[in-house]
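Okay, so here's the structure we're looking at.
Note that one protein chain of the assembly has been removed; the remaining protein chains are unaltered in position.
And now, chain A:
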Amino acid sequence: MEQNIFHLQYAMDTFYFLVCGALVMWMAAGFAMLEAGLVRSKNTTEILTKNVALFAISCVMYLVVGYSIMYDGSLFLSGIEAVDEAAVLADFAAREDGFVGGSIYSGASDFFFQVVFVATAMSIVSGAVAERMKLWAFLAFAVVMTGFIYPMEGAWTWGGASVFGLYTLGDLGFSDFAGSGIVHMAGASAALAGVLLLGARKGKYTKDGKVNAIPGANMPMATLGTFILWMGWFGFNGGSVLKLGDIANANSVAMVFLNTNAAAAGGSIAALALSALLFKKADLTMALNGALAGLVAITAEPSTPTALEATLFGALGGILVVGSILALDKLKIDDPVGAISVHGVVGLLGLLLVPLTNDGASFSGQLIGAATIFVWVFVTSFIVWSILKAVIGIRVTEEQEYEGVDRSECGVEAYPEFVSNN
């Protein structure tokens, strides 16, 4: 009888992991729609190509080397399919706290859940460098980012490895539940390095310091993308509980869903209200960025805050993201979709909020962890982008930028008109 229950618990937790992984996979669609909505129509096909290609590259690179670097596994996932049933049942029986003990699930489901996080980190980069970067330079960067840069910092954090033998973040009180820092800030750090080397879109900033608006082409698409991300985030944070199969963990999962939703709502309201105060108009794109900022802010610790705290944390993220977007424009750092603000600046906020509700984390640990992730990802990304810039170039020509990268990089427009077959 007991063995049957172990079978069921294994099945339930594996199933939960897989469903959450599928939800996170769907976030790729969210990023694709959000970014396609916030660029100009002449750059739509290229941003969609980037999104689908980076997702596929992330999956392959993480399968080939990434997972083995991050969790000390084997190359090409060899052996992941071999599960010794008797050994698994023995692991269950040997758990000290019995049925409510640690989660045991299929190794393949663990890979599936982890791989979609890599793709999420990489998706963050594509929006920030949109409308002016060469497609193949971006995809070359994706290979290094998802096969090496991300898995290294992932190993130091979730993987539990020491940072070049110097210190171990877990021992210092670093805690990042679902990846405000490990996934979101890491993606934004790589994006920032790229944007600094790439420069702003032509016409975005004038010599006299004026910031020109370059309105996105499709607000319905951007809104749909945000809602898809909001939905996928339940898998992102909910799955990170790692276990569903007992009362305490089921409650924790429910709380994580509740808090994730509350933070997104808080973030959206705060950003909308602040933009209305500042600009005297209700700015939709700020409300969208605000919802995502709320989600990023709660991601580092969605299980311990109360519902009210989660809403307030989200609202804090929503306010910070509006300020950050305006500040980056003042610094002439051109980020068409606000990715660096949403995922980087608010990702850091998320990490720093953790010790407020989780005694297991410390401010010093969070700061050291954030600094470790940022320095590693920013510096290695800067080096890779620089090499790409020197060897193949990372920016399209001024004429190609004016014509739109759809034509120069993909040869097809998203909305072709006046097509003649003669």
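Just so it is clear, a contact is a pair of C-beta atoms (placed from the backbone, for glycine too) under 8 Å apart; a residue touches a chain by one contact, two chains touch by 3 or more; residues count from 1.
Here is the rule we go by: contacts and distances are computed from a predicted model.
Trainee: Which one, "ABC transporter permease", "DNA polymerase IV", "Fe-S cluster assembly protein SufB" or "P-II family nitrogen regulator", is the UniProt name for the chain you do not see?
Mentor: "P-II family nitrogen regulator"
Trainee: Have a look at A:285, A:366 or A:381 and name the one touching the chain we're not showing.
Mentor: Candidates A:285, A:366 or A:381; residue touching the omitted chain: A:285.
Trainee: Going by the contact rule already stated, which one of A:78, A:162 or A:212 would touch the omitted chain in the full complex?
Mentor: A:212
Trainee: Kindly state which of the options A:275, A:304 or A:372 is in contact with the chain not pictured.
Mentor: Candidates A:275, A:304 or A:372; residue touching the omitted chain: A:275.
Trainee: Spell out, residue by residue, where the missing chain touches chain A.
Mentor: These residues touch the chain not displayed: 211-216, 275, 278-279, 281, 283, 285-286, 325-326, 329, 338.
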